[in-house]
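The complex appears here minus one protein chain, its other protein chains still in place.
Chain naming follows the written order as A and B, and within any one chain the residues start at number 1.
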Amino acid sequence: MSETESKETAAADTAVHGTVATGYEDVREEFAAVLANPDEGPDHAAQLTVHVRGEKVVDLWGGPHIGPDSLTPVYSSTKGAAHLVVALLVQDGVLDLDRAVASYWPEFGVHGKDRLTLRDLLAHRAGVVGADTGFSAEEVVDDRLMAERLAAQRPYWRPGTAFGYHAYVIGALTGEVVRRVTGRTIQEWYEERVRAPFGLDFYLGEPDGATSRFLETLPMTPTPAQQAEQAANPSGAHSLGGIAFNLNGKEPTDLVATANSAASRKASPASYGGIASARGLAGMYLAVLGDGPGSAGPLLTPDTLAEFGQVHSEGIDLVGGQRSAFGLGFQAFSEEKYPVLGHGSIGHSGAAGSVAFADPRNRIAYGYNRRRFAYPGGAAPENVHLVRAVVRAASA
Amino acid sequence: MSETESKETAAADTAVHGTVATGYEDVREEFAAVLANPDEGPDHAAQLTVHVRGEKVVDLWGGPHIGPDSLTPVYSSTKGAAHLVVALLVQDGVLDLDRAVASYWPEFGVHGKDRLTLRDLLAHRAGVVGADTGFSAEEVVDDRLMAERLAAQRPYWRPGTAFGYHAYVIGALTGEVVRRVTGRTIQEWYEERVRAPFGLDFYLGEPDGATSRFLETLPMTPTPAQQAEQAANPSGAHSLGGIAFNLNGKEPTDLVATANSAASRKASPASYGGIASARGLAGMYLAVLGDGPGSAGPLLTPDTLAEFGQVHSEGIDLVGGQRSAFGLGFQAFSEEKYPVLGHGSIGHSGAAGSVAFADPRNRIAYGYNRRRFAYPGGAAPENVHLVRAVVRAASA
Partner (left out) sequence: MSETESKETAAADTAVHGTVATGYEDVREEFAAVLANPDEGPDHAAQLTVHVRGEKVVDLWGGPHIGPDSLTPVYSSTKGAAHLVVALLVQDGVLDLDRAVASYWPEFGVHGKDRLTLRDLLAHRAGVVGADTGFSAEEVVDDRLMAERLAAQRPYWRPGTAFGYHAYVIGALTGEVVRRVTGRTIQEWYEERVRAPFGLDFYLGEPDGATSRFLETLPMTPTPAQQAEQAANPSGAHSLGGIAFNLNGKEPTDLVATANSAASRKASPASYGGIASARGLAGMYLAVLGDGPGSAGPLLTPDTLAEFGQVHSEGIDLVGGQRSAFGLGFQAFSEEKYPVLGHGSIGHSGAAGSVAFADPRNRIAYGYNRRRFAYPGGAAPENVHLVRAVVRAASA
């Protein structure tokens, strides 16, 4: 691998560290532009790791306090890890996508949810995006307590008529299915089947000794224009979005404070509680593709990968009010945010801006992580440029 | 109830009359801005009544000739009254949402409509938004004649593939089901079960003696910019929109003239023929919530309210060509126009600009009425500001 040493910029705190392979210099330039962006506020930092056809072609980091092994909350990028577990259990024949959730979990089969399948659940079609009176602070970091509440909940839309992002709860729902069937949690399966074998710095449950590498998410610092944009279209605490983000109860959730908390990092709710480095994020998807050094083969067979990457929900997301696209438990990035990617890419983004995916057609494993919560939430906008630069270089 | 006397503005004909509770002064300011808008044309007038947690917090009116008891056509806000009747009959076990319409009304079961359920019908999914050769002027004000024509009509889209606003006919269709099952009209049921017990100034069928309080709708006065916008995207008389608004036959409907006519006011087609004051509109939804003084309990149980407010159709409305969202017979305002509202709000707007709803999560009953037809038709744009101001005050 021919590498180019990254240049240091004048101001020390915006220096780009790490390496890119020859041909990937544009990716480094795009990454440098993120760090140099004056709108990002103090202590902004980021990491980016990319593998193409098994070669680590990008491995960059920069910003105060951050190193290549620093761990931050990755929010919903956690869902990628959780649903990799579900994919493995489906692949093993332990779970059946077309069985009713209620056949695994009888309490779930009320209020018209009796015929909802595991497939529907994974495709964000169940409609139980939150609970009528909200979750307590204790519940919101406990998948099992959330699952108990959600089983009794009437769905917010008629099953079959719509889909919407189950932001805080999809992993609690699929995790409860996993627990009922196997007696073990999604977090335990992830550790055993995925994290430990590949030595990934992507944890569902902060391990002892990792605290020294942990960096808290920094809160969003919207510009005045961004603040005005947010104020122009307020949504209510009792709207579907308010319910999905647990703003509708007596203890409304502060997402950043929650994800930074020791309780969340320890319990790691399967929808949002993971912590990782970009190396960890990219490494997991490298294992999915089976392109890693000395890899014993891909975690997912081509058939499983195709099934979980197949578009199952597409159109206006009823929770977010904008267009989105989901496979099974994963976001269908090529149909939504990144049309330069190959169809059937599986991945997930996180609220603070992280993005991670595997593109099996272009054989790309990508992990991006950042410390300051990006406006307006979800996949940070810079990923559009970073992903394009990666694909351009990979196709050259 | 602590009240603030409304200020009178300099020009007498834009004076705001009535009262708001302490804390709701911003609502009065927003209402005053509507009356003061020079684009609205002469004799513009409006009414607004809001109850929050059982307290009447807003009761305003203004403009030439109008008083708090003045009645105007409320167009499709009528659908809220009609479908409150359907909800009551479902609640009583008289109607079954999941039974085929054709099982109640055999003539309907042709051209692929045999399996359409009452639920589909209420969710604007039936596809019979009008009739191929249009309705005559006599038919368009007679629900039963329209129903007869619609039973024989091939749906304009494949049942199950889309939904679209059944602007003039949904009440004729659901009303025919009511009539077949109970032998009585939706208008008769409304009078007996809803209007009379609560003494509401919201009529499906103008009563004797009310003519002195009736004010005709004034025609739309679009600005030059609005006229240009309309001209830029003309739609044809035989388009789906043209069919839904009965422009496709030998006697194309002039909606304002029709709604103002004695024939419409007397027969009150269940889709658009009601007349009301804002007090009447808000009062009906107050009765739905059961928050009224001395109320014997809500008209709808929490279960019925949740079922009728559950989102059943969402996405691009095939008739209007824009995004919309429906529960069962009601508009799902929180998913569409007013994201500050609580999910599960039920209500309806009318073509000239009226808006009325119940928000069970925030316990708001809201009625807005206006005399001049608002551009571009449907919920008048000022409701965005009025509703936000109400929710802000209610949450303070």
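Annotations for the structure displayed:
Simple rule for what comes next: a residue touches a chain if its C-beta (ideal position, glycine included) is under 8 Å from a C-beta of that chain, and two chains touch if they have at least 3 such contacts.
Treat the numbers as computed from the prediction; the structure is a model and nothing was measured.
The hidden chain makes contact, of the residues B:73, B:205 or B:241, with B:241. Of the options A:144, A:184 or A:361, the residue whose C-beta touches the omitted chain is A:361. Within the whole complex, the absent chain has one touching residue among B:102, B:263 or B:316, and that is B:316. Across A:195, A:312 or A:370, the single residue that touches the chain missing here is A:312. Between the chain not shown and the residues B:31, B:75 or B:156, the one that touches is B:156.
Chain B residues in contact with the hidden partner, per the touch definition given at the top, are 154-158, 161-162, 233-243, 248, 315-316, 318, 321. Contact between chain A and the unshown chain involves residues 123, 306, 310-315, 323, 334-335, 339-344, 359, 361-362, 388, 391, 395.
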